[in-house]
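Encoded as C-alpha cells, the structure appears first; notes follow it.
With one protein chain withheld, the remaining protein chains of the complex are depicted in position.
As written, the chain order gives the labels A, B and C, with residue 1 at the start of each chain.
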C-alpha cells in the first residue's frame, strides 16, 4: 500500500494545478496519508506557541495525488477508511487570529484587549481525547481539509483559506471514517490533497481550532467518470450531504439555502424524487451541519430520500 | 388540571403586555394547552389553501397565562411534559410567502415564476407521520412558538414575526417533551404564550412550514426568582442550549457567535467553568442547531460542562 | 395649519392600528409635527445620561395621524417640507446599547470592557452643527423614523425596533426636506407616525446615534388611491429610491438585492423601462445608501430611468 508522508515530502500549503504530483494511484487504490497538524507542528508541549512570523500559512496538506484517468468533468469518490493519531496527542488554543472567529470585526485590537493564548496539550488514548484532567471526549476523528486543485487555470489556493467548490478547509465532522467524499475533477489526475485532521471538533469550530493532530489517514480513491458535482458531497452509510461554503460573499443563510437546493437536485438525480417534493421533505427531515464559521452541509437520511422511486 | 383551548378563547396572534390573561396559575402548576396549527386551521383536506387575505397573521397562540408571583427580573422554567396531535394529522405546503425562506430576495416575482402551492395532508398514527404513502417519519413533536410578553412597554409582537429575547417563533426542535425552556419575565405574571406545534421539523425549516398540527400540549411552569436570562435557554436531561435569534439585524453568523458566548457565560455561572476555558471546550464539543432561517441554538452536553468544578 | 406636539400628546413609542388618532387631516393638508429626540430628551446638558431603566423605549413618535379616505391598498405620499431644531441643539453619545452597532456580538460584556459613555451636546446655529469646538458640520436634517401602523391585525410595533415594510426606524438621510416618502396603507386612515429627527447622520449610523434633536417638521400628506408600495419609497427631485430594510432576517446583501429589484420594477411601472434593461442600467448608475446597520436604499437618477419610454 502506498504511503505519502509529510516527513518525506515536507509541508505544503497550496492546492495548485501547477504542482508536481507526489504520487500517482489507480482508481480503487488505497493509500495512507501522514499529515502534520494544522499549525505545522509548532505546538507540541506546554508553553509552545503558534508563531505566524515563522509559518504564516496554516493547514499543511499532503499531495497532490494524481488519480489515473481522471479528466475534467469526472469526480473523485474518496472513502475515508481510518484515521489514527500519529503521536498520541492533539492540541488546541485561542489566538489573536482566532479572535476573528468569535467577533469577525477587529474589535479586540480597537479595545486593546485579547484572549488568553496558552495552548492545551490533549493526550489521545483508549478512544478518548483529554481536553483536561477532568474532561475527556470520545475520539471522533475527521479530516478538516480535503480538496482538489481548483478550477481556475493556474490558480493556486492556500489550504488555509476559505473552502469553495473544490473543497479545501471545509471542517465538516462527517468527513470521517466510513464516509465517502465526492469532489469535482478540474484538471488531469484530479490532484487530490488532504490534511488538517482533527481528533474531535465542535460545530462551527468557534475558537478557530479543534483538537489538531498529526495523523495517519487511510483513504480509498475511486473515480466516477463523466459525472461531476457542483459542490463537494458526502455520503455516509445512512446519510447524504451537500457541502456548501459560506465564503465567496455567501452568507451562512445563503449557504444553507444553497446546500438544500443542491441536496434536492441530488435526490432528484439519484432517486427520481421530484425537486419540489424533495424540498418539502427537507423541510421535515433535513439536517444542517455547521462546519466552521464558513462551511455548511445540508443532509438527509437516505431512507427518506430513497423511499420514493420513479 | 387547567386546560386552555383555542376553541374557548379563539385564535390570538399577539404577544402583548396589554392583553388580559386567560388563566392564572401558581408556580409548579401543570396546564394543558390546546393550540390550532400555524395556518389557523385553513388547511384540513386536500385542495385547501392558506389564504392570507382572510387570515394575514400566522402562528396563533394561546395565552397569556399569568404566573403568580412572577416579577420583572425573574424567569420562567417551562417543562414540556407531553405533546399529542389533536386531530390525527398535520399539514405542510410551499407558498408564495415561503419563497422567502429559500431565496430571501423577491426573485420569484421578478422572474414571474412560483413554487407549486398544493398542500400535503399528513396522517399521524402509531408514532409515525405520513409525509406521503411511501415516506413515513418518526413523530418528534415540538413547540414552534413559545414566549412571553416582550420587554418594551406596551409593545405587542405578532407571534408570527421573528423571535427575539422574549422567545416567540423560535422553531427549535429541542423545545420538545422532556425539555425545560427558560424565558425572561419582563412584566407582572410573565404572560406566557405558546402555539405553532410541529409533529416533526427539519433543521432550518427550509420550506417555511414543518408538519403543522393542532395539538394538546401539557406543560409545567415553574418560577425562578431574581434570576433572569438574556436569551431563551433550553435544558434537556443531557444538554443545555442557548437560543439566539438571527433577526434584529443579526446574521446567522453572529447569532451562532452570540449563542456560544451566552452558553459559555451560562456554564461559568452554573458550573464555575472559566469563560475562556468554556469557549475552548465549545470549540471541541459544541453543537449548533439551526431552527428556522432566523433562529439558532448552541449547546453542549452537561457532562462536559459540569466536569470541571471550582 | 394643524400642529401636533409631543408637549401636548406625550411621548409615544408604538406604531399600532389600535391607537386612537391624535389628529385627522385631509389629503393634501400640511401639518407641523413637534417631536422629542430619540432618547426622549434625557440628555440636555453635559453629564446627562441615557437611562434605559427609566425609559426603555427609544425613538418617540407623534401620531397616529388619520388621513381621511385612506383605505387598505392605497398609499401615502408624505412630502417633507421643512425641518428645524426646536431648542438649538442636538446630542450624540456612545452607549452600552450602541456597542451592538459596532460589534453585533456581546463581546464587550464577555471581555469586560466598554466604550466611553459621555454624551456630546452639539449646538446648531447658522446652518452648522457643532460636533465640538473644532468641528462643525453642515446642517442636513432628516427624519429618522416615519411609518404607518403595521400590516398585521392588532400588531403594535415599537418605533425603536427594526424597520420593515411599514417604515419605522429607517434612518435614511434622503428622508429630508424636498423628498416625498411613499408608505403603504394597511388600515383605515393609514395612521401615520414620525419622530427621531437628526440634524445630520453618517452612513450606517455606526455609533447608533446621529445628532439627535427635538424638532419642528412640516409635512404635506397626499393620498395615492388604489396603488400600494411593497416597501417604502423615496422620491427626490432628482432621484427615486426604494427603501428596503435589512432586518427581518434579511442580510444587508439581500436588502441591497431586494432594493434594486424593487427599484427596477418601479422604473418599469413608471417609465415603461423593461425590468432586465433597468437592472443593467442599475449596474452602471445605481446608488446604494446605507441608512443604519439595518436599512438600505437603492436609487437612480430620474434622468436615466426616464430617458427610455415605450
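Please note the rule applied: contacts are C-beta pairs under 8 Å (C-beta built on N, C-alpha and C of every residue); 3 or more make two chains touch, one makes a residue touch a chain.
Here the structure is a predicted model, which is why all the values come from computation and not from measurement.
Within the full complex, the residue among C:74, C:196, C:235 or C:254 touching the omitted chain is C:254.
Across the entire complex, the residue among A:102, A:115 or A:157 in touch with the chain not shown is A:157. As for the chain not pictured, it touches subunit C at residues 92-94, 101-104, 115-116, 120, 129, 131-132, 134-135, 137, 200-211, 246, 251-254, 256-257, 260-261, 276-277, 279-288, 290, 293, 298, 304, 307-308. Mapped onto subunit A, contacts with the missing chain fall at residues 13-14, 16, 56-57, 104-107, 110, 151-158, 160-162, 230, 246-251, 254, 257-258, 261-262, 264-265, 275, 293-294.
Although one chain is not displayed, its contacts with subunit B can still be listed: residues 102-105, 107-108, 111, 113, 249, 251, 253-254.
Please note the rule applied: only the chains that are shown with their structure count from here on.
Spacing of subunit B relative to subunit C, judged by their CA centroids, is 32 angstrom. Residue positions of subunit A touching 2 or more other chains: 102-104, 251, 253-254.
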